[in-house]
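Sending over a structure as structure tokens; questions will come in a sec.
Note that one protein chain of the assembly has been removed; the remaining protein chains are unaltered in position.
A, B and C are the chain letters, set down in written order, and residue numbers restart from 1 in every chain.
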């Protein structure tokens, strides 16, 4: 067993998927010789060749659109969008083509494509490099949307996403790429892809998180424990479809929920979770579902991004507000 | 006073705005000689010339992107997107440029652009002609999003949107364009643009609607009245920012809310409304906010679109479910 | 004010606008033609071909049947059986010429107007009506005839075509020298579509990877109400020069020339020589769709002029003049067309509406639990009306 970063887990997972299935291709800007600006595809072009790890012209719609064609021809393209904020030129192809092909063809066409997006902030970057576009994709029927939060999940989830016959938007918390290491047991059996996971048990308040905020939520739970508050943390992992069973189960026990994500609060995942939880656990709720996310403003200059993004204190503040209801 | 359709109201409103301000320009596909595929710009090129009513090359990103440039030069472009489903090629320009210019420039740049989008279904059209993309825009800070529901609002709201110094996504329920007529009093003083309106008073359940579903909600209220149920209907009119005061006021009286829109339920406006209402009226709610929208599937073939879209019966069903809580 | 000015600018060479305006009535000197509007066989230094009598009669039959599909569907729309129909009237030669140049292993990415190409690929014409009737979104299986689903978002399919062609390269079916193996892709699109970013990006990807794709543009002079001059100020086929691959303008109302040019372009692609742009210079004789009213934006003079270039009439003249077909032949084709019309009419009316619950099918390859629940809820809801008046 080895200790790996999220970047390494993804890289190993991609390599494994390419070894297992010759139809798996990687495409994107700088994914080849450079190995991607985050080095997630490091070494793969060298080992699998230019036909399987494809440096593309600088055009996101072109990347996703040609990947659609490759998928129609029987390939399983894994597309890298260099940064979250650059997915939008490909938005039309994603929501009108990738998402709809299977439905349009009444199931005759499969669209096994993975669109990898490094997402979220906290790396001191300039505009467009710190966005959290997940809600827009989760709102789009026909797309599956998942977010990994740790090295081990990175390794397994990317392989599972590639094996999935539906298109998957695969969100990678870029701030975590090289942050923490974890032990990977390559012989383990991973949980199914579209499932959420209780990552810390607790009894007073349920905190829902995914991607970069899982770490924040866990730290918050740790801090709260010191003050005698018991927080249950769920790593959602899948954003569309949502896996609500463990959430409802938790909420029925705690009666209080805080959702935290880096996306804007307005119409973010928290809105949907709040609506579903309230509808399904109406009589269990002691407090309304509270949301902690980015403010409803564009991403600010990076020197104040930590004020903008949800952090441990803001999660704890929401936990306290929830407990006060 | 004359009786006009929504199409006519919009046409008259555009004409008035162009008369009032020579900086107002119209741009889009087929808006000139043809007067738009829905004839909303009928006669305007003839009267205002080709420099002010501009037939564009067939490229939505180009239309919105050049409109940004025109706005930077001091013009007030009003862009027509031919159908909702064709806004996505322009999505990048809208969310990364139009929405962010003012913030990026710390207020030095204004972006007084209106993006008109005929939206919603029910006209028996083929794929991509019946979409409801509002949630994606409302999720984007820096954009304002409004939806008109009737001829009189069409006349006033389009003028107000054009006069607004911020970018406005202006949603027009295409199914209503030529449906009902209403009396227009051009000397009246319209309500401010970013306000919601109670369009029918009631005491038992609040139904929130906008655009095409306002009519549905009113019919539902009428039908429910026959069964002794009193439904209050609010036409939201503005989707971002939301005008929550009349909503909260209503909910505190009724304790029950149903939201209906044609967009997918998952992460639709109903999710945000449910989250806000629950947080702000937690102790007033007798039932969870219920949502009636399109299913979370792509828009189906038009022969079954009426099954797919919310209708009077589904709204009433939700009202009953709400009352049963 | 927004008029372009022609003339020399020092250093930048001649302004090409007036030299090669895009709207010469006859397509200009660069137009490849093998059969004139008058039905006269002419020759071309590069693209000549010998056509067998069978081929020529076949083209005629194909075009007549295609036209019948089109007029029948138009009539069905008028009778309320279709929600809308995208007519191809006038574009039969462009589509049959292109469609017949394909080999089985080639793959087609159509727009929403490629009824003639669909016919050539063996798609059941009845299957084309479902989308326009609103009972499905294209019911044929793309892999059965290597004919993709109709694409409505303008230009999107040109990227799919390029990606598919890249897949062929990876499958080793390009440039092998084996004519039964070597394959290519054809991407159809319109003159209006040439302005979309996606289409231009597809040129870039195809050039960059030298993908075996033929970009087949039917320049029918109009994008709904907008004339070709709004999209380009030089002949459209020259667009390709900016991307480093050849472009050719062919008389799209001449089925022989369209066939010859398309098959040469496809062959070039199959042999591994990369993309080609073919501009089929033609005219949309009808409305954009059955909901359009072209009298609002174009002159009937234009239409009259193009009527003289009818793609079917010229082949008929040629066949008759050269004694390649007799009245029996023409009558037989006519009869076949009538039968086809009848079949379509009856078949269309019999197309069943989809079941409401089918809304939930095929959103994904397997239904998710979420959708299962929505489906169950809707099922129960529908059941609650059973017997009741809804």
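We adopt the following convention: contacts are C-beta pairs under 8 Å (C-beta built on N, C-alpha and C of every residue); 3 or more make two chains touch, one makes a residue touch a chain.
Keep in mind it's a predicted model, so treat the numbers as computed, not measured.
Undergrad: Quick check: which displayed chains does the absent chain contact?
TA: For the complete complex, the undisplayed chain touches A, B, C.
Undergrad: For the chain left out of this view, which of C:33, C:111 or C:231 touches it?
TA: Among C:33, C:111 or C:231, only C:231 touches the chain that is not shown.
Undergrad: Among C:239, C:284, C:309 or C:362, choose the residue that contacts the chain missing from this document, as touch is defined above.
TA: C:239
Undergrad: Looking at A:69, A:85 or A:133, which residue reaches the missing chain?
TA: A:85
Undergrad: If the hidden chain were put back, which residues of chain C would touch it?
TA: 1-5, 7, 9-13, 15-17, 46-47, 166, 169-170, 172, 174-175, 195-198, 200-201, 204, 207-211, 229-234, 238-246, 248, 261, 264-265, 268, 272-274, 276
Undergrad: Counting contacts across the full complex, list the positions on chain A that touch the omitted chain.
TA: Looking at chain A, the ones touching the missing chain are residues 29-30, 32-35, 37, 50-51, 55-59, 61-62, 85-86, 88-89, 124-129, 266, 295-298, 300-305, 307-308, 313-314, 317.
Undergrad: With the missing chain put back, which residues of chain B would touch it? List them for me.
TA: 25, 51, 56-57, 59, 61-62, 64-75, 77, 89, 92-93, 96-97, 102-110, 141-142, 144, 165-166, 194, 241-242
What we mean here is this: only the chains that are shown with their structure count from here on.
Undergrad: Relative to the centroid of every protein C-alpha atom displayed, which chain's own C-alpha centroid is closest?
TA: B
Undergrad: Taking each chain's centre as the mean of its CA atoms, which one is farthest from the centre of chain B?
TA: C
Undergrad: Could you work out how far the Cα centre of chain A sits from that of chain B, in whole Å?
TA: Roughly 31 Å, centre to centre.
Undergrad: Distance from the CA centroid of chain B to that of chain C, rounded to the nearest Å?
TA: The mean C-alpha positions of chain B and chain C differ by 36 Å.
Undergrad: In angstrom, rounded to a whole number, how far apart do the mean CA points of chain A and chain C lie?
TA: Each chain's C-alpha centroid was found; their separation is 40 Å.
Undergrad: For chain A, which residues are shared contacts with two or more other chains?
TA: 61, 89, 92, 96, 103-104, 141-142, in rising order.
Undergrad: Hey, what residues on chain C touch two or more of the other chains?
TA: Those would be 136-137, 153, 197-198, 363, 370-371.
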